[in-house]
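Written below as structure tokens is the structure these notes are about.
Partial complex: the chains shown occupy the same locations as in the complete assembly.
Each chain gets a letter, A and B, in the order it is written, and its residues are counted from 1.
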């Protein structure tokens, strides 16, 4: 899994029937230092992620392991909204902290 | 999933039997800024995408999650024709708009 920031939304009316009703978000991958990384993914959201939030996302067949996405032709899924992570004993990101700058 | 522009078509008469009748399109990946990205994919189309349209496509086993592609040896699928997407609150692409330049 990788870390990313939700940066946008995508709308489509003509699509494969099984993905009707699934929310599609534009996700910008970030490094473990919380800096933008290369590329992007369009991921399904079933956890209620909002623009600006840092999320964990899966790709490949993992994407279909939820009741909402089972047997859907999708290969990107937001699996969690991240609260905090640390690298080398030092907190890199804290969702609360980033919302209340000192 | 990734975004791409349909740029061409591909024809083959000698192929694995289960993919007979599937439409094959040449897709040019695009960035979230709607600029051409590296590489390409040859994807199955079951939603009726036309050349020039921006689509969402899946890769890997997701490709087989439709009635038309079930158990087919394919690993690229157009899942949706994109109407619009926005990044950072700003609309990047609008299918209607792009067809009717101001």
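One rule holds for everything that comes next: a contact is a pair of C-beta atoms (placed from the backbone, for glycine too) under 8 Å apart; a residue touches a chain by one contact, two chains touch by 3 or more.
For clarity, every value in this text was computed on a predicted model and none was experimentally measured.
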| item | value |
| --- | --- |
| Homo-oligomer size of the whole complex, from 2 visible chains | 5 |
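Definition applied: only the chains that are shown with their structure count from here on.
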| item | value |
| --- | --- |
| Computed distance of Cα centres, chain B from chain A, in Å | 21 |
| Residue ranges of chain B touching chain A (in the complex, touch as defined) | 1-3, 31-32, 46-48, 56, 58-66, 69, 77, 79-89, 92 |
| Residue numbers on chain A that touch chain B, as the complex places them | 7-16, 18-19, 24, 26, 28, 40-43, 51, 60-61, 63-64, 71-76 |
